[in-house]
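All protein chains but one are shown at their positions in the complex.
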Amino acid sequence: MSIDFQVDFCGEKGYVDVMGYPLSNTANPLTFARKALKDVREAGIEVVHCREGHLPDLSDCPYNKILRSKIIGQDAVGIGEQPKGGVGRLLLRGSESWGIVKEVEPIEGEILVDKAGKGVGYCSDFFLVLQQLGVSHLILCGITTDVCVHTIMREANDIGYWCLLLKDSVGATDMDNRKSAIHSVKMQGGVFGWVSDTEHLHEGLKEAKLIA
Amino acid sequence: MSIDFQVDFCGEKGYVDVMGYPLSNTANPLTFARKALKDVREAGIEVVHCREGHLPDLSDCPYNKILRSKIIGQDAVGIGEQPKGGVGRLLLRGSESWGIVKEVEPIEGEILVDKAGKGVGYCSDFFLVLQQLGVSHLILCGITTDVCVHTIMREANDIGYWCLLLKDSVGATDMDNRKSAIHSVKMQGGVFGWVSDTEHLHEGLKEAKLIA
Amino acid sequence: MSIDFQVDFCGEKGYVDVMGYPLSNTANPLTFARKALKDVREAGIEVVHCREGHLPDLSDCPYNKILRSKIIGQDAVGIGEQPKGGVGRLLLRGSESWGIVKEVEPIEGEILVDKAGKGVGYCSDFFLVLQQLGVSHLILCGITTDVCVHTIMREANDIGYWCLLLKDSVGATDMDNRKSAIHSVKMQGGVFGWVSDTEHLHEGLKEAKLIA
Partner (left out) sequence: MSIDFQVDFCGEKGYVDVMGYPLSNTANPLTFARKALKDVREAGIEVVHCREGHLPDLSDCPYNKILRSKIIGQDAVGIGEQPKGGVGRLLLRGSESWGIVKEVEPIEGEILVDKAGKGVGYCSDFFLVLQQLGVSHLILCGITTDVCVHTIMREANDIGYWCLLLKDSVGATDMDNRKSAIHSVKMQGGVFGWVSDTEHLHEGLKEAKLIA
């Protein structure tokens, strides 16, 4: 699962940039995520991407979410609005800034799910898609670790999916939050799943002779 | 909302104790939560409690959740099993350790919802109950901050509820995780809601003339 | 799946009786459902029962559901109330009339799920339980055909479960509604699944050497 690697979360004039956070932290995992994607593709593991974004009329966006983005956004630019010099209206389906960045974009045959929230539970048909795939285990990378990645991981874990977080392939707007989010997964023997990294994934798939 | 203040999370020989975590951290918010409950009750605000627990046959408990609890539990005692000298089978509906502790137990007329997960989304009818109440704002206290409280807050926030976390009324098994979980709420102008404390709640209700 | 074979739906002084419907129509499928249960148990197929019922404070019961039951109920007795000479408060968890009737009651090792609605989607953790079982196909019997059985069948079918309705093992308060509900399943090549009966199930399991 490749979560929310959109311009809005790691590119210039996207949502995170306009909200005033440094892009280095959210863009940093791209190199690792790209490697992980290469490996799982070679291994024949299904890849599902998802994107956070709202309908053009924002009918699927809670009012407090819009309000808070306007309060913190530069020049009071919030969700659904285009920042000066920007590449599209923020977090809006169809907007350029809402697209997935080149480094980790879906290739033919990969699934792409839209969601209207941080998580997927009541705001997407993500679990419907997952159920059709018939899988029981998920490998997660994406941004941001403590917000979207963690919410999806929590929801998936609560209904029994075995979740593995690749810690070098997840970014965040705040590195302390990221660290704690990773640590939190491992409490209580793995309260939300397991944590590993791209290198171990590579070694594991190699050992299983799923990749060369 | 008073979340998971059960013996299993803050009492002796409950789940958290058996998993090897110090109870001081999870039991600590009880005094503050008790004050908050007193205030909201006086103000006429609806109180909803919830409890995490599974059916006696564990049919609603994912296999990996059982397995992980056995791996970390003292003497390999996991969910559904009774520890030596314990007060009931861990996290099991009907068990003594599953009950809410005296300090913050529900009083007559208050709602009590059971859930089979950290969150409530696909594992309870919590949002059905909430919708019948017709409320739009939630005040949250409970344990543990970074696990159950945060998961419910994320799910509720994603569908538009205005959530307020009382930071002195939430405990955790790890104080760094707790700190980050509280900090994480406030990112992006309040990505999961707001943070306040019992004292400010008291002052606010007083100012609004909802309490004496 | 054995759906809502409760006193409230097919027994004296239960909900359906108090609402003024003849019990013969809802109780009639019991003999067939009993046979079907015997066969699937012998075949080693997992049996899941469910029950409709509400919390004692009715916090999980929509107000219009309570109101409508009072309007149509004899002596204005509705959900949560006990009819004169009755066997418990109607559709209430823990009440005697809420229990499953002897003929098809769960035996040891079978799963029993509670739900607060006709369906299961947002008012139970039914799909969580189903997902832990890892099954893809459901055989349905129960009452009433056009209300609870059909709602669950629709929800399960929408997320991809292969559903088979046993037409002699489903009852209803209105036999025309029952007939159409069965017919409706078969539209569009099986818009909600398939229809068969107890005898064909028996023959099929025999042919597959799953029963003697």
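By letter and in written order, the chains are A, B and C; residue numbering begins at 1 in each of them.
As a convention for this text, a contact is a pair of C-beta atoms (placed from the backbone, for glycine too) under 8 Å apart; a residue touches a chain by one contact, two chains touch by 3 or more.
As the structure is a prediction and not an experimental result, all values here were calculated from the model.
The residue touching the chain not shown here, chosen from A:E105, A:D125 or A:D176, is A:D125.
Take subunit A: the residues that touch the chain left off the picture are 55, 57, 59-63, 109, 111-113, 115-117, 122-125, 127-129, 132-133.
Along subunit B, the points of touch with the absent chain fall at residues 127-128, 131-132, 159-160. Residues of subunit C in contact with the chain left out of this view: 19, 62-65, 68-69, 71-73, 117-119, 121-123, 127, 146-147, 150-151, 154-155, 157-160, 162, 173-174, 176-177, 179-181, 183-184, 187-192.
The definition used in the following text is that only the chains that are shown with their structure count from here on.
Viewed as a contact network, the protein chains are fully connected, with every chain touching every other. Averaged Cα coordinates give subunit A a centre that lies 40 Å from the centre of subunit C.
Multi-chain contact residues of subunit A, defined as those touching 2 or more other chains: 127, 159-160.
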